[in-house]
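A protein chain is absent from this complex, but the other protein chains hold their places.
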Amino acid sequence: MNTVLFLILYPVIVALLLLILPQLAIRKFIVGASTAILTVASIYLMIDYFNTGAVFFEFGTHTLNLGILFIEVALAAIIVYISVKHKQFLAALLMLTGAIMTIWFEVTHGNQIHATHNLFVDNLSLIMTLIIGIIGGLIALFAVGYMEEYHKHHPNVKNRVPFFFFIVFAFLGAMYGLVFANNLMWLFFFWEITTFCSFFLIGYSRDEIAIKNAFKALKMNLLGGLAFSAAIIYLFTNANTVELNQLPNLASTVVLLPAALLAFAGISKAAQMPFSSWLLGAMVAPTPVSALLHSSTMVKAGVYLIIRLSPVFAFVEGGATVGLFVAMVGAVTFLLASFMAISQMDAKRVLAYSTIANLGLIVVCAGIGTYELVWAAIMLVIFHAIAKSLLFLSVGTVENNVGDRIIESMDGLITKMPKVAIGMVIGIAGMFLAPFGMLISKWAALEGLVSANPILTVFVAFGSAATLFFWTKWLGKIIMIKEKPADFVAKIPVTEQFTLTALAVMTIGVCLLFPLISKYSLEPFIQAIYGHAYMLDQSNVAILLIMMGIILVLPLRLMTYGELNYRPQYLAGSNSSEKEKFYGSLGLTRDVTMKSFYLENIFGEDKLFKLGVVSSIVLIIIMFGVGI
Amino acid sequence: MSYLPKSPWLIHYDASSCNGCDIEVLACLTPLYDVERFGVLNIGNPKHADIFVITGSVNEQNKPVIQNLYNQMAEPKVVVAIGACATSGGIFRECYNVQGGIDKVIPVDVYVPGCAARPESIIDGVVKALGVLEEKHKNMTKVAK
Partner (left out) sequence: MSGINATIAVILYIVLAPVVGGLISGVDRKISARMQGRYGPPILQPFYDVFKLMAKQNIVVNKHQKFYVLCFLVFIIITGAIFFAGGDLLLAIFALTLGSVFLIIAAYSTYSPYAYIGAEREMLQIMAYEPMVILTVVGMYMVTKSFSVFDIAMFDQPLIYSLPGIFLGFVFILTIKFRKSPFDISMSHHAHQEIVRGVVTEFSGKELAMVEVAHWYENVFLLGIVCLFFASNPVIAIVLAALTYFLEIFIDNNNSRLKWQSALGSAWIVALVLGVGNIAFLALR
């Protein structure tokens, strides 16, 4: 209990400290120490509540609720002010509506609301805690070195690093609150804070496009927030409860609409179609922000909520139909985002589309919500968080050294920046190749979907094919063995090195340890909800571990090759005497250059995005229709 | 005995041939002659090939190409010069840009005469080359031992 409160409040305190102490050395120390403390506290919490099942805490008074209301209103006022200042009246309107709804609800019903359990801890919260603490912390640590470099490369951007770190840590605090809250009003409070934090982070550089994209994110998430508060009000007026854990026990007549509304909020936060554009717009922010939004916070909050709803979809009568349409939104998103990733040249956009796609897969799993699929969904959350943060941070490091983040300029990265490149290879392999994490969960997802709803496997089948294409294409670029330019020297700050190494080790580590994670964390959790757990087939686990072992051992072979006969590439016989050059026409010597397929005509963004928006809006409307 | 003579793969390069000899080389692949009977494949890639079949004479343009292709072939390898041009420069011998036969730039093992060389004699030349190939392989293994 105390640890829970500590985890929520401590990041906030750190945030304030970082705001008032702007010196770099102090920041380094505080961030480093806080990362360590958060990690330790998260692990401590895990040990403390190991195998206790879900534990609920009463905690909370009316004054506290009033305090929360006060902060909410104050923040809303700030947001409205900023929106009006930038002439973003829609955002202001959304915020105002939301605030008025909240205040009205609090004033008229505030006295009657008695949540018996405001906070709780269960295995899913614990997993999220670890992700937020360790990965979020590591990203913050990475950002310390990165932001210094960032401001060197972007002299026009005003240096507001203390504010940056204030927001980052407030974000982490809100995320902790979000995963521990059982009272939906509290959950909503933290939910809105994550929205505001992402708004400030996306708009960090304050140039035109950043501001535009920040407001885009704000508007979409506020819309989700409206749905969220509508769900709370509906739930309370009809079922007289605001507790998350009560949802699956309610009658289908009262719970379906709120479930649909909450799922809608989750869809907007998880950047599913039609809301995917805010996450792409968020790419304008410094890379650690992207890493944070994509891996441990924000979008994960969206899917977290939907996973929490999956018992409703699975058990409540008629819930399956609502869940099916939630899953369909996810499926369409998975398919189209995977397709669109093919046509992207900007590494961060590829990553963004891949995040959207993977979240889509999680939404598919959670929407159907059978025990196998919930297992797959949570595993996806874990693996995705680690591998994706690794990839984002690596791309950030590469960008600071190479000068851009276009995939085409990552040719031969393995010779230029071997360590970072190996990290990226691990991250990419972690995203789609066999013995690595994402594939394990995709496998479970496929197996679960076949028995639950075979038609959805079609989306997964086609989406996975596209996934394979764009990852392999990128992987190939990185591992090309190309001559290193003579004047190239890679500069990587120590904090970045540490973070990247830690994440790479973790990517492999969770793949080796996943049977244990499954056995001790997921299986009890799913057992408690569904009455029976998803058991991994032992022989398959063994095969996976053997494959993993082979992959880890085979590289040793590289050291054992003795003398080799090297010959240059085949260039139709016109190799020049210099490496990687050939005699072109007119007697000129030319460089060998190669460009990948981006298949713009087939997988171009324009067409597919429109298709996705239309189909997902239709699906969402049907979802609400079913909900009512 | 090694398996080299049973599976000779060719790379065929047209140095500056008048195309007469090239057509005869390709004729060897047709059903009438069907060199694949002997496992011969026209593989088109020096890194895979055992036999370098060249038609036409050497000039400034193709000299580096011939050298490059030869260098990119794995040992053991043999070179077969096909037609009068490839063996000596042929009717182009006196041209200002022609240096002469293939042996001016790389060592040639088998010379196939004719203008154009007939498919029978080309096949004969390739079969001769197999003997040389086997010989070279023996030397290679001897050196290795």
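Observations on the model:
First chain written, first letter: the chains are A and B, and each begins at residue 1.
Just so it is clear, contacts are C-beta pairs under 8 Å (C-beta built on N, C-alpha and C of every residue); 3 or more make two chains touch, one makes a residue touch a chain.
Quick caveat, the model's predicted, so the values are computed rather than measured.
Touch, as defined at the top, links the missing chain to these shown chains in the whole complex: A, B.
Only one residue from A:345, A:479 or A:492 touches the chain missing from this view: A:479. When the full complex is taken into account, the listed residue touching the unshown chain is A:539, out of A:2, A:112 or A:539. Among A:155, A:531, A:555 or A:587, only A:555 touches the chain left out of the display. Summary of contacts with the chain left out: across A:433, A:529 or A:626, the touching residue is A:433. Along chain A, the points of touch with the absent chain fall at residues 411-412, 433-435, 439, 443, 446-447, 450-451, 454-455, 457-458, 460-462, 464-466, 468-469, 472-473, 475-477, 479-482, 537, 539-540, 543-544, 547, 550-551, 554-555, 557-558, 561, 564-572, 580, 592, 594, 596-597, 602. Residues 2-4, 6-7, 9, 29, 31, 34, 36-39, 41-45, 47-48, 50, 72, 74-76, 137, 140 of chain B touch the missing chain (whole complex, contact as defined above).
FYI, only the chains that are shown with their structure count from here on.
We define each chain's centre as the mean of its Cα atoms; on that basis chain A and chain B are separated by 60 Å.
Chain A contributes residues 565, 567-568, 570-575, 583 to its touches with chain B in the complex.
Contact residues of chain B toward chain A in the complex are 13, 45-47, 64-66, 68-69, 71-72, 74.
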